[in-house]
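Complex shown without one protein chain; remaining protein chains in place.
In this document, chain identifiers A and B correspond to the written order of the chains, with residue numbering beginning at 1 in each.
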Amino acid sequence: MADHITVNSAPAAAVPAPRKRSSGRLMILSFLSPTLLILIFMVAYPIFSLVYYSFFNFSALRPAVAMKPVGLGNYAFLLSDPDLWQRFVFTGKFVALCVTLQMLIGIFVGYRLQKNFRGRDVIFTALMMPMMLSPVVVGFLWRYMFNSEWGVINYLATTIGLEKIDWLGQTNAALFAAAAADTWMWTPFIILLATAAFRGIPDTIYEAAEVDGASPAYTFFTITLPMSAPVLFIALILRLIDSFKQYDLFFALTGGGPGSSTETVSFAVAKTAFSYFYTGEASALAVVLLVIIIGLSMILVRHLNKMGERF
Amino acid sequence: MSRTARMRYMTSTFIAAAFLAAPGISQAETTLTFVWHAGTCADALVEIAKDYPDKSVKIVPALVPYGPEWHNKIASEFAIKGDAFDFAMWDSQSTAEFAGGGHAVRINDIFATSNYLKPEIFPAASLSRYGEYPDGSGEFYGLPANQDAYGLMYRKDLFEDPKEKRAFKDKYGYELAVPQTYQQAKDIAAFFTRPEKGLYGWGQMGGREYDFATTASNSFLWSFGGELYNPKTYEVKGYLDSPASIDGVQAYVDMFKFGPPGSGNWGFDEVNAAFQQGQLAMAMQWFYFNGSNADPKVNKFADRTAFGVLPGAVGRDKLFRRQFSVGGQGMGINKYSKKLPELTKFMEWYFQPEQQARYAKVCQTGLKAVLESPQWQGLNSYNRQFSVALQYLNDYWHLPEYPVLLDQLQEEISNAVSGAKTVKQALSDAAEKHERTLKRAGYEIKRGDSVPDVPDQLISPVGVKDIAAVD
Partner (left out) sequence: MSRSRQSGIDLAARWFFLALLAVYTLYNLGPILWLLISSFKSRMDLFSMPPKLIFTPDFSGYESVFGIGSAKNSASAYGVFDALTNSVIVSTAGTALAVFLGTLAGYVCSRFNFIGKGDFMFFVLSTRMLPPVAVLVFYHLMFAELGLADTRLGLILVAVFANIGLATWIMKGFFDGVPKEVEQIAIVSGYTRMYAFLHLVLPMVKGGIAATAGFCFIFAWNEFAFASILTTTAAKTLPVKISAASGATGIEWTQICAAGVVLIIPVLVFFYLIRKHLLMGMTFGVLGRR
């Protein structure tokens, strides 16, 4: 059916007959308003408070200490702290490493899983398991496995002749350890979406390419990837946003150490907000983090929209 | 599905959801909720509370994992002035923060009106340690719920083995015995460090999380005559980074040489695990864990394990000091709880000797009547040492800014342990950060005259000329 009808890019609501136009608008309104209402209800007060208190020297635990408005004081204090930039760099390294690995592995495995074979759905469900585990348990599990004395990973390393590595006591090793754990946990997310995206590409297109003598590699890069790009891109954006928020893992694996070298920005926010209870300062830091994530996402979303327009 | 059917479905779903959302059938009884970290002590409290004679009152535990979450849960509830819990056990160091913020009930008021609850039923030192804020004010905001101290555990089979004793005497020139100073501990640790046999001399915490590293490093620091700060003038520079403090922390960092590789970021759990596997000859560990470390079901070497008091040190001024970290929790009452009368009655029952004797079987009570009873010392193999240890305790800053100061010190000590910074640099950076924190919090730092190399002489001197041995 799709082959014989030219794509009509005008929005369907512009099609005549007043009945349909109003039903379109009614549909938009009724389908969107519950979501909008719930989100505004849930987000309004906290976001407002976050920005509001970021301009104050305020601690929710010690309100007796006079709440002083400090304007941009919190921001100035934070942005002039060299430790903070070090945390951003570390977070950036972690995010880049994780998202890259997860996308590459996820797309690869998803590609392999698109064809039906015996037992595929059981294997597929099994592969989803790391994602299903509670993040608290994941942190502890990998901490246990990476333990330099009793951990199974160092044990396996010694069996193939390597020396025991102090995974969690050194910054760079810890970065890789955390990336290994995060990738382990979230690659299934990409696999799921990638598989769905690949399976949506009709066979007829592949058959046509085969008839033309295209190799599998060529087909992948010119047909499979571009046609599944929108869903893959959404997966990328979602993973990017989520890995910026990661701190449970570092908390369980290293506690942010040695020193503070494995603290992500999220970790610093958590520390400032809860251990220190410096509500004002934590809010300012959260706002900074939010601005960066929003900025990055905007760039990606704009790219995504351009991709969509091509179709 | 037709539109009307869908609407009906949605409505009934929402009604069902609202019904399901109801928190539960409310009962005629009163519930007293408490927050604590999960463990045998919380289990004991709940178990004992089951026998509370007033059956219309129910004690409900709301347990959290040990660590920052424990502090966060309590702090968050206080921040919103909520009454989700009525009383809570928090780490002794947090008393200043919570009491200082005005969130804990002043126990003096309860002492005044209660017939049984009086300051005298607790040892003065314990009451002060777990409840007094500010220091020396006589204002109490908590009662001793579980006393704890840092201690020493060691393999008595190794120490009593005649072959080992002879070899040690030959090599070092004095008898092999429980170390009285950290210098002796170092010799003994070096002696017992035999990596080929899987044995190491000394196990201690170095972890970045919570208070792991600093609990240990402070014990060294204080014993060498160092101080964290000057409570009267709020000076940190010159105290935290004094030569005596540096001596202490350096001794602490050096001891990692005698621990298994990777022990630099250990917490109490890893110390326990290593000792239970027979990897350690000596270890620094909380008395709290001695119960399970003496249990053969948990510790392969339980029958060969003995408990002692941590060593002291001879400082650079040739004086001997023995000081180490206090632990344990106090029981504080949520000021915003609406059940103070019922809670007071429960506490009057709970702190009776009968209940506290039951509690003492698995945890450490703070009730004088039980602590002074003849049976208490014989309850297990370490209570005697515990009562000795109580004389040598020292604590972190009793300031509301404690969590910030702790985290900053933890960071720098962790840097020193990993070798990223020298001890001198780490302590000096920590002092810098501390003073900045105190200034931002509004404290005025009165810079005094020069500070002695051994600040302990200035603050509350505990140095003595001769090594005061304990066993």
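The working rule: contacts are C-beta pairs under 8 Å (C-beta built on N, C-alpha and C of every residue); 3 or more make two chains touch, one makes a residue touch a chain.
Bear in mind the structure is a predicted one, so any value in this text is a computation, not a measurement.
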Contact with the hidden chain (one of B:Thr30, B:Ser114, B:Ser292 or B:Ser373): B:Ser292
From A:Leu72, A:Leu162 or A:Val301, residue that would touch the chain that is not displayed: A:Val301
Where the missing chain touches chain B, by residue: 1, 3, 13, 17-18, 20-24, 31, 33, 35, 37-40, 42-43, 45-47, 60-67, 69, 72-73, 76-77, 79-80, 82, 84-85, 267-270, 272-274, 276-277, 288-289, 291-292, 298, 300, 362
Contacts of chain A with the absent chain, listed as residue ranges: 1-2, 5, 7-8, 11-13, 15, 20, 23-24, 27-28, 31-32, 34-36, 38-39, 42-43, 45-47, 49-50, 60, 105, 108-109, 112, 114-116, 120-137, 140-142, 144-145, 149-150, 152, 155, 184, 187-189, 192-193, 195-200, 202-204, 216, 230-231, 234, 237-238, 241-242, 244-245, 247-248, 266, 269-270, 273-274, 279, 282-283, 285-286, 289-290, 293-294, 297-298, 301, 305, 308
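FYI, only the chains that are shown with their structure count from here on.
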Chain A and chain B: spacing of chain centres that average the CA atoms, whole Å: 38
Touch list for chain A against partner chain B, complex: 60-65, 147-150, 164, 166, 168-170, 251, 254-261, 271, 274-279
Complex contact set, residues of chain B against chain A: 68, 71-72, 75-76, 78-80, 97, 100-103, 207-210, 260-265, 270, 273-274, 279, 400, 403-404, 407, 411-412, 414-415, 417-418, 420-421, 441-442
